[in-house]
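With one protein chain held back, the other chains of the complex are shown just where they sit.
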Amino acid sequence: MSAINPERRKFLGKTSAVFAGLVIAPGVLLYDFAHGRAAGEAASGRVRWGMLVDTGQCASDCNDCVSACNKENGLSGGTSATDSQWIRKVELKDLRSGRTTSLPVMCQHCEHPPCADVCPTGASFRRADGIVLVDKHRCIGCRYCMMACPYKARSFVHEPLTDQNPDVPRGKGTVESCTLCVHRVDRGEQPACVEACAKAGRRAILFGDIADPESEISKRIRAVASAQIRADLMLNPGIRYEGM
Amino acid sequence: MYNKAESRNFYALVAAGGLIVGIGLIAAYLMEEHGHIITGMNNQIVWGMPHVFAIFMIVAASGVLNVASVGSVFGRAAYKARAPLSGLLSIALLAGGLTVLMLDLGRADRLIVAMTHYNLTSVFAWNVVLYSGLFSFVAIYLWTMMEQRMNPWSKPAGFVVFAWRIILTTGTGLIFAFLVARQAYGSALLPPMFIVASFAWGLAVFHLAQAAMYAWNGKTPGPEIMRRMRILLGIFVLGTLYFVFAYHLTNLYFAKQTGFEQFILAGGGIFPWLFWAGYVFLGSLLPLLFLFHSGLHKTSYTVIASLLVILGSFAFLYVFIIGGQAYPLFIFPGYEASSSFGDGQIASYSPSLPEFLLGFGGIGVAFLITAISARVLNLLPHDIPDRRKRDAY
Partner (left out) sequence: MKLMKNFLLVLLLAMTPAWAGDSVAPRLDIGKGGQCVEDPKLMRRNHMDILRHQRDETMRSGVRGSRHSLAGCVDCHASSRNNSVLGGSENFCQGCHTYAGVRIDCFECHSSKRKTVAEAGK
């Protein structure tokens, strides 16, 4: 990572103009780009947020998406068995060819989320725009959703917390997972991991509306081969992976 | 009817039970205060020792009703005399199990949320309905048996209870059977396996309670009914064993979960030990010997056998619940996975003291309910010793 990466430089050069634009007119530019909603408007069922992860661009020694997620959401960053991890880097080794792949795994934001099916109180739910969330006001901490999630995407808060990020309330005794940075997405921004990955010059994660055929992500999904993890379970996750 | 010394002993017993419940409540309070960090549970093993206790009690609560069903539904007089005790034990065990389950919640203070928001697609929510249903139906059933006027209704009430508890145990099995993503659980054999296991575990609890009550009152149950109930327990233990093996075999040969089965049955450290030595040998084969060997007909052997069956059930549930979670989730078929979040690794778990205390607290709740009600309601089974009379019954 420390060596200067020419690709990265070029990318930074190209994108700095865009970033400058973001700084000058954040509201205007991003609103159009990512369907930020006006105040008082509910999430729309015509939108489905999703991601396309290009494992070819993801390096095993890069953890930037994870760090960015921890920072954005106020996670400790610890990796003990009782620490929350909303996104993790998984290293894969193909058992036949020996080829290795690195990729981030987080809540896959299923169309038919098993967590929501099993949740006794309806705390786990899928928002109209496809984001799977825990309504922590309703969560009783039974952890059945953690048993049901095929991706092991959820964590339970084992300890009392203090000094949470004002945008991301979290608390002891409830289950949590990747929210697709819902507080940012609702403002018209990208999830923190996506931004961090781009900043690292990799752009391995593409975020967008997969229900809109004209979106960049939809076009790319049509153009390249990509797959869902455990597609056999027919959950239709909103996160797709290229190069697996 | 009770003398002074007996009364003193009884209050001492109740005080001991109360102490265990109290300690359990303190454990629950500590878990609530400090969070689940003080338990051995973590993000990989999300259900631990409290769930072993709770599921044992809930499953046994349904199975213990078997005695009542044989009496009411199948009209056997000797079992009918035991139906009230069977109903009481069911309510007591269910209360104990639910107490543990509830106090283990991350937000036990939100019980009101659980009762006002039902997600109809959730097996858990169905189970809440099934549990409260069982409470009410068994209570009504007890009433029909104990209130002379209501006696004619006790048979239909018995039928309802019979049907309801079969559905309830099916529901308990489904909690796991619906977890399709986990190798250990997504099997259609789980509901029937849990039903048969409930018969065995419930009857074992019944044997213990019955023996204690007879001993307390300085009486002995008739040899004929003991023989029948002993054999019944043996049959249920065999039946459970059969289903457990069928479950593992189908996992091996149909579902091709060879990795998981090899883990649980052979290479997985504590789990194969608990399975073979704990569940199969101590919890099934040894009790079978005690139950069926012609030289071992004293009640004390049946009591030992029942204790062993209960011990074995805990071993079984530990392997089933914790072993089932310890084996890594199969997220990337064809790949070897590793990560900071335990991908591709066997998860580790060591139960902590508060978990055990909470579990025993639940057993204490069941014990207190049983002891107090059995004394107040005088539930000691009264067998009609004379053969002619019994035939006329």
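A and B label the chains in the order they appear, each numbered from 1.
Everything that follows uses one rule, which is that a contact is a pair of C-beta atoms (placed from the backbone, for glycine too) under 8 Å apart; a residue touches a chain by one contact, two chains touch by 3 or more.
Small disclaimer: the values here were computed from a predicted structure and weren't measured.
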Checking the contacts here: which visible chains does the omitted one touch? A
Touch criterion as defined above, residue of A:Val53, A:Val118 or A:Val182 at the omitted chain: A:Val182
Among A:Asp94, A:Asp135 or A:Glu216, choose the residue that contacts the chain missing from this document, as touch is defined above. A:Asp135
Mind pulling the chain A residues that touch the left-out chain? 37-43, 71, 125, 127-129, 133, 135-137, 160-161, 163-167, 169-172, 174, 182, 186-187
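The rule is short, and it goes like this: only the chains that are shown with their structure count from here on.
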With centres defined as the mean C-alpha position, give me the chain A-chain B separation in Å. 41
Spell out the part of chain A that touches chain B in their complex, as residue ranges. 79-85, 88-96, 101, 105, 114, 116-123, 138-144, 146-152, 154-160, 172-175, 229-230, 233
Can you name the residues of chain B that touch chain A in the complex? 32, 34-37, 42-44, 46-47, 105-108, 110-111, 113-114, 117-119, 121-125, 128, 175, 178-182, 325, 329, 331-332, 334-343, 347-348
